[in-house]
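Heads up, one of the protein chains got dropped from this complex, but the rest are sitting where they should.
Presenting chain A:
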């Protein structure tokens, strides 16, 4: 059997005396949508930072398609197929939507500093190809109308969508989404849910997402991994995790009881 796309073994991160992530082991198979849940401060974003090369793990092993990422330079994680969005918007705020998405194409392009001064021949062809790809992504995410707007002027939900586009532009094998629907209204959330499923089904990208929106988690995840105080509580199918006493106690509480009593599928079309 081939190696899973992503495999974490005993991954730990300590900040001084604080153990933000404690011996987490899990995996993501190709074509899966896996969610990470847990209360505030559980260490979810820290885990993402390690998987995307932003922070080195204190202990443990992170493998992508069987390759240990410990020796990979932070800016080369993208070459191995890891794309991500950030919990707090991390767009290049002075650039337009297109500019931001084009930065996602950066590593795919080869134009050197000297070539860039002349913008002639290969650099020009490469630039046109990158922009064509950016247009496809813009169309895919239905953001044509804002394509030339400076991102700093966009609404929160729109900026999140642009971040998704920028991450997609890196041609990821594994897409890490950190609370992408936080702060979105119902309609925007449904759009994003549809995009996530399309990204998996049409583009063949596997997804690991941190999410507080339990409807979204229950609706689209293949598997859910629950964290509390940096450590794994449980992992399994969404319904199992939701029913797990440790999870209910740590995170879901009364809200979960209500949600279980009255299952309200987020994606009515798909549920039917």
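Everything that follows uses one rule, which is that a contact is a pair of C-beta atoms (placed from the backbone, for glycine too) under 8 Å apart; a residue touches a chain by one contact, two chains touch by 3 or more; residues count from 1.
The criterion applied here is as follows: contacts and distances are computed from a predicted model.
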By UniProt, of "FAD assembly factor SdhE", "Amino acid/amide ABC transporter membrane protein 2, HAAT family", "Sulfite reductase (NADPH) hemoprotein beta-component" or "L-lactate dehydrogenase complex protein LldE", the chain left out is "Amino acid/amide ABC transporter membrane protein 2, HAAT family"
Option touching the unshown chain, where A:23, A:63 or A:127 are the choices: A:127
Which one touches the absent chain: A:3, A:30 or A:103? A:103
Of A:84, A:160 or A:200, the residue that touches the missing chain is A:84
Kindly note down the residues of chain A that lie in touch with the hidden chain. 52-54, 73-79, 83-84, 86, 90-95, 98-99, 102-107, 109, 111, 113, 116-119, 123-124, 127-128, 130-132, 135, 166, 170
